[in-house]
Every structure is written in C-alpha cells, then in structure tokens.
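Since the structure comes first, as structure tokens, the remarks are kept for the end.
Note that one protein chain of the assembly has been removed; the remaining protein chains are unaltered in position.
Then we have subunit A:
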C-alpha cells in the first residue's frame, strides 16, 4: 500500500528530491540526522526568504496528498514507531496527519504528557506503564485534554497518584472502557468509589490493590455493571462478601481473576452462578477447600478457562466435584495443585471440549496420564513441565490419542527417551511449540525425528540436552523455526549452527547461553542467514569476539543482546551494535572487561531506545556512565564493580537519568552518596537494590560451572 502511494506521489509531481523523500518515508531505519523537511514550521519560511517570489507559487507537493491517503500510509506503519516518527517530520501536513492518526500514547515520562496530549487530541489509549511517577496533576490534564475520546488508561506501574486523580479521569472521560490500576498498593476505597462512577468500564485490573476492601469493590460492583473483565489478584482486603456482590451485580462478567485472594467456597459458589463467566483464575486461593467444593451443585456451563494452580488445600475429591459442574471447560490449569491420579483424571471424561491441560509441577502417575489419554482426544496443548513421574508409556498414550497437539511442554521430564519422541513426532505432526529442556535421555535419533516430521515447528527449546551438530543439522529441517533455545549444549559448534542459519531464515530468537563451542563463524552465519533476529543470548560463549558483534549489527531488528562473560569482546563490537541496531533495548555486557567509556559514548548517541543495561565489571568510569545517563529511556541499570566509578560520578549519573526505575548498586556506595539525593531519586520512582557480592574477576570455566550444576542437581 505504501509503495503504491509512493508511486502515486511520483506520478503527480515528477521532480528531484522525491527519491530521497520516499526513502525517508519508508526506510526501516530512521536517518540519524533529521531529513531536510523537518521542523516544518521553520524550513519553508527560510526557503521563501532566500528565493523570494520564485518559490512562492511552488507549493509543497505533499499538500496534495489527502488526509485519507496519509492515514493509509500511517496504518501500514503501525508496527514501526520509529518510522512514524520520521513520517511526522516530513512536513506540516504529515505532522498534523500523524497527530490526528495516533490512537495510542506510551510516554516515557509523565512530565511531558500535557504537551503530548495537546499534540495528539484523538488518543484513545494512554499507557503510562513506563512512567514511574504519575501525579494527580498529570491525571487531571489527561482527563481535561482527552475527555470522551479516552477509552483506556494503564497505570499499572506508576505511583504518586491518589483517588483525586482517578476521580478526575473518571469524571471527564465518560467513554472509559479499560483501566489498569494494578500495583497501586496505596489506593484505598475512596479510589475504588471513584472507579465506581465509570459507568462504561468493561475491563478493570486491580491486582495488588491491597487496601481496597469489600466496601470499595462494592462501589465498583454497583457502579460498573458493564464490567466484563475484573482482576482482583492479590487484593487481600476483599473477602467473600465483596466477591459475591460483584457476582450479583456485574452479570456481564466474562473474565474474573481471584488469584491469591481470601475468597472461600461460599464466594466461589456465587461466582460460578455468573451467566457468562468464561475465564476464572483461582491461583493460590488457599481458603478454598475440598469441603466447599464438594457442595457445589449448580452447573456452570459457560466457563471455558479455569486456573487452579497453587491451590494446595484442594484434593482429588474437591477437584472432581468442581470439574463435574464445569462441563464446557476448554482450558484447565492445575499446576502445583495435587497428585494427578486415575481417580482425578477420570473426571476429565465429562469435559468433552477440553483443549488445554497444564499439570506443571504435579506428581503424575502413568495411570493418570493414560486416563487423560482415554478421556481427551481433542487436546491441542499439554504441559507436563517439571512433573515428576512422567514416563514414556504415559506420555505416548496421550500424544497418540491427541493428534492435533500443537503445544507440548515436557521440560524437566528427565525420564523421557527417544521412544516418546518417536510417538510425538509420528502422531503430532502439527506441533508448533515443543519445549523439552533438560530431557537428557533424548539422543540424536530423537532430534532427527523432530527435524524430519515437525515441519511446522516454530518454537523449540532444547536447552541442556545432549544435542550435537548432527542433531542441529537434523533440526534445520524445521524451516519455520522462529525461537530456538539451545543453551547449555556443550557439544554443538559452528558447524551445526551454520545449518540452522542456512535453513531457518525466520529465526527471531536464538539462545546459546553457555554453549561454549560456538565461535565467530557460527554467529556470522546466523547474522547473515537470519536477518530478522531480534533476541540473542551469547552469554559465556567465551570464543565470541568483536567480529560476531559486527556481523550481528547487520540485524537491524535486534533489540536484546546478552554477551555476558565474553571477555574477548571490546568497545569496537559494542559500538558496531550501537550503530547498526537502533532498536536495541536490552544490553548485558557484564564481565566484558574491555568495554570502556568510548563504547558508552557511542551507545548513548545511537541507542536512544535502551531500556536496560548491565555494565558490571566493565572498564567504565564516571564519563561513560554520565554519557549513558543521557539516554532518556534508560530504566534499569546494574552497575556493580566498576573500578573507575566514584560516588560523585554515580550521584551525577543518577540525577541526570530521570527515568530510572531500578538500579543495582554495590552496597559500599550506600553511605557515600548523599542521603537526600537517594531520597530524591527514590521519589522519582526509582528502586535501589544494594548488592553485597564479592568482587570476582575470574570467569569460571564451563567445566567448573557444569560440575557445580551437577552438584546442585544431585
């Protein structure tokens, strides 16, 4: 679409400059310097002044593009925020078009919000989750500027506002449909009462609002009767009474999360009478016991998704009773709940529509798994992650019955052998996700079968497996792979990786954590063969040098790079990444001893999207840190054992970096930094973590690490 519009432009006005302009419009990477049409308010005037009457009749060609066309272009740029930014800098009409087109605003700092709101009048969604502090004043301005256009607001990670701010938003924005107030631990019932005045609210998150009591939730229940989604996770102030009132008043509820609340069987009974309830989460509800579940009689036909994980007091009998009345269940999560036996799983027979079963962390018997196999034939998702007692026999019986399985998680099922893999690959050919971390008994034959049969596989986790180059070569048959995790596979080398690079062009995430056999050649091949790479982990791949990073810098989508403990990497490599990967948001260069201030200067200049960085043990001084502090997005810093760092330098960096939310620091700095400064930074929403780890220069070799790992397992 964008291309055709570009052609249209060209036809309308044949002339010089258009190529470069279209390039500016549609290039993936924004040019570091603003294009010639930026600052739309000034530039044309200057031109006019210089060339006088000559340019007067020469209008800006972009003015001929109708708003509709510009909106179409903007629609196609929706997934590219940086390109949209460049778009808005083209000329005045583009700027206004972009302003009117934007529906979603995710500011980094709440201080700039009033100006941003003035620029974007038709914003529907304000996501303030990146702003650590949002004051009532900011919320007043949100309410006053956006009025009825606002439909959604996210305050889940912000602090500093009170019920007054919420009240102003609710009062002014009559069309508010969605509100996320999770983690507002200091919000009280007054705020809940204010929320209760938002009559059109449909989705509300109140996770960890511990001060909200039954009175507050009562106000919400009575006021917001259109609620379809309500999350009350960790709301410890709410009891059965509040939950029951919600169930009585909000009949439209589809999705209810009561995890970690004090709700008991009595409250649950009322909740299950909700006519449209589809999704119910009861994670860690320790007050629901077997007895109360046994008394449940009325069927809840609408329920489709049920999460009962971490509910210790519930046993077979109660669970069976609950499953007997929820006949329409599609997804069931019983992670860390109770032993999966024949008697429990026999109640699955009634659940004809069951598609997804998660039994993470449960003790499983073969008989139980066989009963599941007999009861369910339409499973698409099965998770036996960290289950003890999973055998080839049990697993095979399930996968042979459920040929439509797409997601299978058998992480840490150590008893699984090639036999299971043979059954999985032969019957579940439509597998998309296979997670089998630490299935150490699976051999190359198993991997060969995966590569041979599972052509649709997109997500494969083989961390800590007996994988070798031959296995990788076989796996390269999965052409659609986009996530590949082959960390802690000591036997793999560049040879295997090159096969992957050649055959899996869609790879977006590659995890090579401690796969120490990997060298530059393999990474170079990956960077060349998988240009869509976004996330890569090369931690403790000690052979890696700057050459790998230079190659990876060609992957312009790269946003997360972990090269912890790669001592051969120097500043040059980090600079290459900084220049080549403008989307970089997370960078871990811990124990890259030769990375110094020079890299930081360049990083600060080019990686303006950097959110998180780990600089421990690097050769960085005050200068580098101060340079880094100019990155506005930076939120999370870990700066331990920096030799050149002084208390004053650290203080200056902390002050300069306004968006910080979390900083890990050596506890020796604590008494050296002025107390008021720390308090000031904390007030801005930053949390300090004072670490007291000893300085450890030596990088432990993988042999030592493996030995430690084995000791831990034993």
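We adopt the following convention: a residue touches a chain if its C-beta (ideal position, glycine included) is under 8 Å from a C-beta of that chain, and two chains touch if they have at least 3 such contacts; residues count from 1.
Note that contacts and distances are computed from a predicted model.
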From "Sorting nexin-7 isoform X2", "Coatomer subunit zeta", "glutathione transferase" or "C2H2-type domain-containing protein", the hidden chain's UniProt protein name: "C2H2-type domain-containing protein"
Selected residue (touches chain absent from view) among A:215, A:236, A:325 or A:400: A:215
Given A:179, A:193, A:272 or A:686, the one touching the chain that is not displayed: A:193
Touching residue (missing chain; options A:100, A:164, A:241 or A:441): A:241
Residues of subunit A in contact with the chain not shown: 189-190, 193, 196, 214-216, 218-219, 222-223, 241-242, 244-245, 248-249
